[in-house]
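Of the protein chains in this complex, all but one are displayed in their positions.
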Amino acid sequence: MRLRNGGTTILLCGEAGQGIKTLEIMLLSSLKLSRFNVYGTEEYMSRVRGGMNITEIRISHHRVRAFSSHADIVIPFHKGALPWISDRISGDTVIMGDSRNMEKEFMREGKTIEIPLTDIAIRAGSRLYINMVVGGLIPGLFDGTLKLMNEYILKRFMSKGKDVVDGNLRALEEGYALGKKVKDTGSFVPAVKKDPSVAGDIVISGTEAVALGAMAGGMNFLSFYPMSPSTGVAVFAAAHSEELGILVEQAEDEIAAGNMAIGAWYAGARAMVTTSGGGFSLMTEALSLAGMAEIPLVIHIAQRPGPATGLPTRTMQGDLNMALYAGHGEFPRIILAPGNMEQAFRLSGAAFNLAELFQVPVLILTDQYFVDTHYNIPETDLERIKRDGYISEAGEDYRRYILTEDGISPRAVPGNGKGVVIANGNEHDEWGDISEDKELNRKMQEKRAIKKMDKIRKHAEMPEIIGNTGAKNAVVSWGSTYHTVKEAVERLEKDVMLLHFSWVHPLPGNLRQVLEGKTIMSVEQNVGGQFADMLSRETGLNIRYKVLKYDGRPFSVEELYEILNSIMGGEDGR
Amino acid sequence: MRLRNGGTTILLCGEAGQGIKTLEIMLLSSLKLSRFNVYGTEEYMSRVRGGMNITEIRISHHRVRAFSSHADIVIPFHKGALPWISDRISGDTVIMGDSRNMEKEFMREGKTIEIPLTDIAIRAGSRLYINMVVGGLIPGLFDGTLKLMNEYILKRFMSKGKDVVDGNLRALEEGYALGKKVKDTGSFVPAVKKDPSVAGDIVISGTEAVALGAMAGGMNFLSFYPMSPSTGVAVFAAAHSEELGILVEQAEDEIAAGNMAIGAWYAGARAMVTTSGGGFSLMTEALSLAGMAEIPLVIHIAQRPGPATGLPTRTMQGDLNMALYAGHGEFPRIILAPGNMEQAFRLSGAAFNLAELFQVPVLILTDQYFVDTHYNIPETDLERIKRDGYISEAGEDYRRYILTEDGISPRAVPGNGKGVVIANGNEHDEWGDISEDKELNRKMQEKRAIKKMDKIRKHAEMPEIIGNTGAKNAVVSWGSTYHTVKEAVERLEKDVMLLHFSWVHPLPGNLRQVLEGKTIMSVEQNVGGQFADMLSRETGLNIRYKVLKYDGRPFSVEELYEILNSIMGGEDGR
Amino acid sequence: MEDRFEPGRPGSSDIAWCPGCGNFGIRNILKKTFSELGLEPNKTVIISGIGQAAKMPHYIKTNAFHSLHGRAIPIATGVKLSNPELTVIAEGGDGDIYSEGGNHLVHAIRRNPDITVLVHDNQIYGLTKGQASPTTYPGMRTPTQPWGVFEEPLNPISMAVALDASFVARTYMGHMEKSVEIIKKAIMHRGFSVVDILHPCVVFNRLNTYEWYKEHTYWMEGHDPYDRTKAFEKAIETEPVPLGIFHIHEKPTFEEQVSAYARDDTPLWKRAPNIDSIFKIIEKMR
Partner (left out) sequence: MEDRFEPGRPGSSDIAWCPGCGNFGIRNILKKTFSELGLEPNKTVIISGIGQAAKMPHYIKTNAFHSLHGRAIPIATGVKLSNPELTVIAEGGDGDIYSEGGNHLVHAIRRNPDITVLVHDNQIYGLTKGQASPTTYPGMRTPTQPWGVFEEPLNPISMAVALDASFVARTYMGHMEKSVEIIKKAIMHRGFSVVDILHPCVVFNRLNTYEWYKEHTYWMEGHDPYDRTKAFEKAIETEPVPLGIFHIHEKPTFEEQVSAYARDDTPLWKRAPNIDSIFKIIEKMR
């Protein structure tokens, strides 16, 4: 199968420590500047040096945003790389680079382009510069520019002295010349046209979209404990901490991170925590506190395969059930799972307004695939959300938990008004003092778990519907798989619609109408089909097929296409 | 409504610190010795002195094991007690005791028996002895014996000196004489006959049943961090630690408690943790570790109302969802929720065999109501379960996670055999070393989350079915409500059956057949109807009515009878 | 003046402590301290954990958050960082702060926010009915340690000195005036202060009674709190137990060093997102 959005997919296969991450960032920016649509994503091992990492770069005339398993070009940076990715190499795949990195069985006539990358790097000054040789090679192959790359090298290696800068630049230019030569001699014919419309686009990653969205939503406090793949959000925020006035603090553990954020919200800040499944496990008690004390809270969970330490640097959507039910006792929460950069920006911002409006925790679920994926989007697609202000003043007799029709009590913060603000993790009366009064105990449970929940549900966003709403088949998906599922479904050209959920919980009330009578296929990256189960539980509908993947690698368009096609073939080709 | 099992219900209403807990234990033993069936339970506040506590004691010719809201006799130990429980006082209720503790509006002709309890106590030596006066009064009223009580006093107060012992004994005897007098003068006519069959019975509490069951199941390690209402199990085990060779350790926090238990199991011990919802929240990560590393684990969760600190000394069944989904990633677990003492004993023991057989965490869910309830049962109803041994030897090339047909790998422990045992919370190969191999990663997920789960499901126990399986209506309940629901349903005399679940998860496969076509009513103590949702999700059946209570107090037979009756009235009186 | 700190709410009149409990004395000490310092209830915050000690905020009028067992310190840190204008106190029991919350104490000392931690140290678990706490003396028999405690008691003073906490003191609540003085200094101290407040639990701790504390404690005289090694020597004395200020090390607070307040000292809750700056960052991603 050739991908609908066409273009070329390049795999860079190296060890940790070979500078491929740097290379990826440089390539994406400069190829975008060269007027290509670009996409990049990484699969890497949980180690700092060595191992088998794969970076995928797609270049296209059209927008490219989905993961493809088929490689048009593979550049192996070390021996062993090709066997490791052999299932992604077909008869069409061109293998480029040092022949010493190519196992014999992969070297086929006309499809192998030997380029002495290492020798060139050594000539330029060090074998470490091999990434720069490739950094030049690829733009050379596609008639791109080196402009941004030069600047990047200057900035990045300045501190290491002129020699290093010059060596890198040399490597880059030699690579470029070589790429041009390969192209000009016709041994490789690039099949990608430029797209002038990308000029004003930005290249953004999931990490950046979440962080920037949160900032736009007014985040001014970020506490965290490092944990892959969630740390990037903290790194990004730390870089802009002084400039934007955001307090960023690495806590001693996730328990402290969660509770610091709760303290911050109690005092009126807009706080977020960024973590992954294991860290979130440790915040479960704090989540329950936020539920009881009605403290807003925003937690970003970048999922990775569990249980326990699992596969720290790989991808999974296995923590939905935990997000739904973490924390003892019963209290409402909101779960969002952006499917693309625009949604990540908008929802990460909106999370703060939602948390403050309903005084509940809001969980943003991404995953390793999502945070480590980059592509270009028009800057104008980033919606400027408004920071709503919901903070009240505390009068003399202020009652933090006053019982109201809709379950929401006006929320004051300490120091804003003459009264005092009493928050309580024990069951309480309207003022916030402990109460064991039977009636009041019941009413407070209803305030939180029924009234507030009902109100939130009315606010729930509908899934994005792609395709013909009258279709007989419906594919449902959530979170990071958006573009991959979309591309696969569009490619299918069957009687099928796609419902993609980025507002995951609570589900809006009228889904049954939309889905009733259709053959429903769910697509998600976990063992149990957690979203499918939730959907079926809430709508009473039967999910006929669960399309699941749980080996820690993202779904590819090709893979999904095959599966969905065979399912729908089975359904009499409808 | 009069209760089916008849008898008399006595409420002792005092403050914390008035010795009513001591009194309850003494009364239950001595009334049982006097050949009555007895039942006792406590509702108390989260404080050490003062407040409003209620102890309910039921005495009957028949077995009494359910909570009743209607009081036949109330003994207020302080002012304010009667208004606090006014909804449990009817025209029939006799109020006994110091008139200074009775509000005017509760003193009705013929139903008030003034007894100068305090004066008698003071005469016996101290106003503190008032509990002993009542301790004598009640056996006196029912023609019981003081035998055990005398002994108990001797044992308990010996360390405080002869004066205290004598004073307590005097108070007891004076109380007894007074009780006899009240009875003999006919101002109170006891309506309870003795039941000789109770002679060999024991009086056991939920706490004791769980602890003893665990001991019988081979528990030899108990780690915990104090938390109401779960601490009793640790207190009981600590008391017998030396005698039974059980290592009991209070950890610095619940995280340590959970992980210590995991270490203990890894080394071959049979370890349990006892905790409540908030503490369990903190064990979530450890649970996930047990799931990944396939370490058996037994956790007793005595539920109380949440979220957060909630109502520390009250009752709720609000943590089922958390028990089901706690922990990041996907792994199997077993959830048991005993409904009576016999089940608590059997299941707490079986938990250890199950944990070891399937190498998964087993969660035992009780609640405050259950652990603080006592009644008499024949000792012979305690099933002597066999401790199965599933520990293998590690050969030279031992593979802890060897892939097998049914997902279970023989489990060796360090030091047993020549080989080494490698457990791992990271994704791993068969030996236990880290692996990022795609195929292996997938297979290991399937081993845990599919194969083992399927195997456990086949092992799942069916619910206890009471009544006519052909009935049109079915009440479903789980855990601690067993006897209350049973008594209410039996009393209804409608076309209804009861399904009570003490094996809660995973549900056995063939429930749909049993329930299909019936009007299903679920009874549980939480806001959301968590069990009902699970049942509906797993069977696809609609639960027509959710009967819920969430004010922190237990369901009473009367209350349930009313609700179920009115529901079934609505169902055309079927 | 002290009446300003009487909450006067429906839920604040029935105090849940046992008659005779040392917590009443601590409450009086706090009311006196607060009013002598001229604190305002609405500019003061008490973050408490869970336990008998942690019920304090219901009986004294300030902003408050009665939170989770062990978590008062990180919450208090979050409050202070978000609004440095508030006077922030974290309060809890010896179980609360030294056992469940032990890690937070260690790392808050390193962070040095300007908050005051008051530990009601009754050397026992009160609310949960008498189990051993980290400061319970060896030999004490409890329901969960019927064999008699044998773990080394935690010495919070030597630990805080070893971590170079900014202000470290111990008092016994039986000495009202001296306790007020010490807690005043702790609150006024710029940086992280921890005060271990010994107090009897009249129900569960039969050893460390009012008389016991009177007999087994003494006030340090002439101790130089700026000498860390001396502080350590004093800290490891156990019989009798020294009272007073052990250690002071003035150093920049967390709030003074953190980059979020480098350019602007507006409390976080008054800050609006700087959308233009954010979009400037975005533009650079072209």
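The chains carry the letters A, B and C, assigned in the order they are written, with residues numbered from 1 in each.
Note that a residue touches a chain if its C-beta (ideal position, glycine included) is under 8 Å from a C-beta of that chain, and two chains touch if they have at least 3 such contacts.
Keep in mind it's a predicted model, so treat the numbers as computed, not measured.
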item	value
Options B:G40, B:G97 or B:G218, residue touching the unrepresented chain	B:G218
Contact residue for the chain not shown (choose from C:K43, C:K178 or C:R228)	C:R228
Contact residue for the chain not shown (choose from B:I262, B:V371, B:I408 or B:A474)	B:I262
Sole residue of B:V38, B:L289 or B:L507 that reaches the chain not shown, by the stated touch rule	B:L289
Contacts of chain A with the absent chain, listed as residue ranges	17, 45-51, 224-228, 231, 234-235, 238-239, 241-242, 248, 250, 252-253, 278, 308-309, 312
Absent-chain interface as seen on chain B, which is shown	32, 200-204, 208, 212, 215-221, 223, 240-249, 251-253, 255-257, 259-271, 285-286, 289, 293, 379, 382, 384, 387, 391, 394, 413-426, 428-429, 431-435
Interface with the undisplayed chain - residues on chain C	99, 102-103, 106-107, 109-112, 134, 147, 150-155, 158-159, 161-164, 228-229, 232-233, 235-236, 251-252, 254, 257, 259
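FYI, only the chains that are shown with their structure count from here on.
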item	value
B-C against A-C, pair bridged by the larger set of C-beta contacts	A-C
Distance between chain centroids, defined by C-alpha means - chain A, chain B (Å)	44
Interchain centroid distance [CA atoms averaged], chain B/chain C, Å	37
Whole-Å gap separating chain A and chain C, where each centre is the average of the chain's CA atoms	41
Multi-chain contact residues (two or more partners), chain B	45-46, 51, 278, 308-309, 312
Junction residues of chain C, two or more chains touched	16, 50, 66-68
